[in-house]
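A single protein chain has been omitted; all remaining protein chains appear in their positions.
When the chains are written out, they are named A and B in that same order, and each has its own residue count from 1.
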Amino acid sequence: MSERLIAYLPLLASLMFASGILAPLLYKPFGKRLGLLLAVFPFLIFIVLLLLAPKLGSSSAIVTREFFSLAEGIDFSIRADGLSLTFGLMISGIGFFILLYSAFYMKKYERQGQFYLYLTLFMGAMTAMVFSDNLMALFIFWEITSITSFLLIGFDHHLEKPRQAALQSLLITALGGLTLLFAVILIGNIAGTYRISEIIDSGLKLGEHPQALLIFIFILIAVLTKSAQFPFHFWLPGAMQAPTPVSSYLHSATMVNAGIFLLLRVHPFIGDFYLWKGTLMVAGGITMFLGAFFSMGQTDLKRILAFTTISALGTMVMLIGIDTSHSIKAALVFFIVHAMYKGGLFMMAGIIDKSTGTRDITRLANLTRGLPLTTAATVLALISMAGLPPMLGFIGKELVYEAKVQLPGLSWLVLPLGVGANIMMVAISLTIFAELFYPSVRKQGVPFRHTEKEFPWYFPAGTIILAAAGLVLGLAPGLLDKIISNALLFSGNDDVRVKLSIWHGFNQVLLISVLTVVSGVVVFIFRHRVMPLISSLIRWFDRLFLPDVFAGAIKKYVEVAARSTERIQHGYHRFYLMTFFIVTMLLVAIQTFFSGMPVIETSGLSTLKLHILALLVVSSLAAVFAVFSGGRLTAIVAMGVVGYGVGLIYLFYGAVDLAITQFLAETILMVLFVMVMFKLPKFEKLSSRNSKLRDGIIALSAGAMVTLVVLNARFVNVFDPISSYYAAKSYVEAHGRNIVNVILVDFRALDTLGEITVLTLAAVGVYALFNIRVRQLKEKEKNQ
Amino acid sequence: MRNLILIKISKLYLVVMIIFSVFILLRGHNNPGGGFIGGIITSTGFIFYGIINGSERVKSLLRITTIELMGTGLMTGIVALIIPVFSGLEPFTGVWIESDLLASAGIHLGTPVLFDTGIYLVVTGVFLSIIISIMDVVKWN
Partner (left out) sequence: MELVLAIFIGLLYACGVYLVLRRSIIKVILGVFVLSNATNLIIFLAGGIRRSGKGFIPEGAETIDPALISDPLPQALILTAVVISLGISAYILALKFRYFEVTGTHDLDQLSKTDD
């Protein structure tokens, strides 16, 4: 049963890719319903995964055979275990709502077909990534998510800011992608396979390996960039320039969480490295605190949410860094919690934007009137974000605290950072609630443009259902037990008995929670004093580094590149050629110098034939004449003589077809030359005497070099000529007595096909060049 | 250069060249000749015709555009290379019509000949296109 179920996955994923690629075409017939249509795919995937989950139990993984192989060792196969299922469920579930949401949100946008193309490709790549059983496939999909997210963030490419943000995110995540590739290759070399299941089953531990440091650094950079960790975190707030459905999706279940997924994926075999704990804890801890702290200083709703995402990601990285089974369990639960509330909240930001036209929290107030359902859902999501019961967020936060408290040695550092971050989270949740929804008399908000009733059902559906799911899971967390245990097992933990519950009894953790909430409320009350302080701090911080410095560095780089290009690409045609000839000659000269002067063998040469000699003398004279001739026509005729001379040489040595072709081609070319030449000016003396002398020396030495090379090469026969095969098979197998023609149309037909294609392209080029001109001329005539 | 005798000669020359080039094309498998040579021979006929009558006349004589001619040639070539697949062979294999009647007349028909015809069409099309374009622009009429 599970085998059959899993067989649907690649099918559905490919369908999703295919429909994504077809989206621009499908947009015509389906129009604005396209989003609804495409939403079917993630929904089906979600259902399949949901059915698959109980089959897996708490300790088994399903691995399929490869169904498509890109190259030796790089194949696409599915690995379904708790980890990929957890991520897959979130990606497909939230993806479903995002597509529904986009169907309304993107209504007024142009190029919707392209939008759905990028979004579905992104979704498909993300799904495929978490289910890949091959590290190379994982890398490929990882890169696809980087590229599609670049396109999505920069979707409003007529504006400067989204373009900049998109470029920034691409440059940073591409750096991570590159290092991931290095890491994957290194791991593959050590393990002898790229298949994750084989690596895990072999019980390989890379921590003691001499290259472990390198691998770890590569993976670390990949994770820090993708998951927007300090010091690479700055691309994420910029990425909210994307249309809201995209930000919502990027922040909640995909993209930035890919880093978390990667960490958990490689944890079984490299988690024992000695730097794992310290580095991840420090990076995650700093990010967690900074993100939460900075979010307090923002006024744009989406920006606030972006910073809280950074904080949440920091929390997850830090938890993985703590590296106990408790902490990883906490990280997994926290991922689910975060995906649910963040997806809902971002969609809420979009809904508010649509209904009022602004996202500035200082200008919004009393939204409950127009958006009752959204308000209810948002309140639930905010409770989850603040980590209060009865939402799933409470359980997540309790687990996080528990992991931190139980951490031996370092809890004095980690705990204050975590508590600080959570205080900020509580405060920010309260702030959003108070500013947007709490009935206020003092503040006059912007009036509604649309109320909830004017939206179709599928627009606020995501926010509401995600919030409701958070509530259900918070009340019945046991639903997650098995899948989390399974995920834990396959992220390299032995203690897999997971029992989630909402009530842990009175203990240290609960005490800290209460403390957090109280402090959060205090910060909230004094928010009008705290917020300007933080925002001025952020401004000071921004000057120190972050986007501007990054953009500056890129600008500098481009400038330096432009300057050096200008120096190399000076635009003088003959100096390019001169460089080329001189370098080639120097290389040949060096080679001759080191290998000694070549001895030219004079034995085995064919006899000198006087008539050919005479022909050569005439042709040579014609060539020299063409070079020094002052008239155009004489030069062309002299060139023709050279060409015919070459043709005669072919004829003398038995190449009949060749000779005919040469004669005909020569004739046509001369006719064309003459036709064009009369429309062109006469030769002028353009070069000075000195430059002529210099060119003459270069030309003569080039000629001498070619003579030497030809004489040497003439006697090098590395392989037996294949011609004897052609001579033997030409009539027997190809029914042709003209061996040259048989080679052209039968033995080497593919070459010939390529050659006639090249010819066609040349002709099309001429056609384009001239016909554009003709059109201009015609227009000119009309105007006169 | 409107000269009645020249015009007549150019027409005659063109016809002769076309027939000659087809002959060259078909006998190319066993004797000197083939698609490349045949194509160039046809082009010389058209050049001569064009020089005397102008490019417009060449175009009206052709009926189809040179781009279409080239496309037809490329398609013919590709089809010739793919036909063997339908006979259960690898693509690019030569398939021949075995016929004693034709063989006795010294004619062999097979996909290589078809492919050669494709080459012939492409080469003709390419040079015609170039000639016509150049004539148009230098206003050779």
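The working rule: a contact is a pair of C-beta atoms (placed from the backbone, for glycine too) under 8 Å apart; a residue touches a chain by one contact, two chains touch by 3 or more.
Here the structure is a predicted model, which is why all the values come from computation and not from measurement.
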item: Omitted-chain contact residue, chosen from A:7, A:286, A:434 or A:739; value: A:739
item: Sites on chain B contacted by the missing partner chain, in the whole complex; value: 30-31, 36, 40, 123, 126-127, 130, 133-134, 137-138
item: Where the unshown chain meets chain A, residue by residue; value: 570-574, 577-578, 581, 600, 602, 605-609, 612-613, 616, 619-620, 623-624, 626-627, 632, 635-636, 639, 642-643, 646, 649-650, 652-658, 661-662, 665, 668-669, 672-673, 676-677, 679-681, 683-684, 686-687, 695-696, 698-700, 702-704, 706-707, 710-711, 713-714, 721-724, 726-728, 730-732, 737-740, 743-744, 748, 751-752, 755, 758-759, 762-763, 765-766, 769-770, 773
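Note that in this section only the chains that are shown with their structure count from here on.
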item: Complex interface listing, chain A residues touching chain B; value: 656-657, 660-661, 664-665, 667-668, 671-672, 675-676, 678-679, 733-738, 740-742, 744-746, 749-750, 752-753, 756-757, 759-760, 762-764, 766-767, 769-771, 773-774
item: Chain A-facing residues of chain B, complex; value: 28-37, 40-41, 43-44, 47, 51, 66-67, 70-71, 73-74, 77-78, 81, 92, 94, 96, 108, 110, 112-113, 115-116, 118-119, 122-123, 125-127, 129-131, 133-138, 140
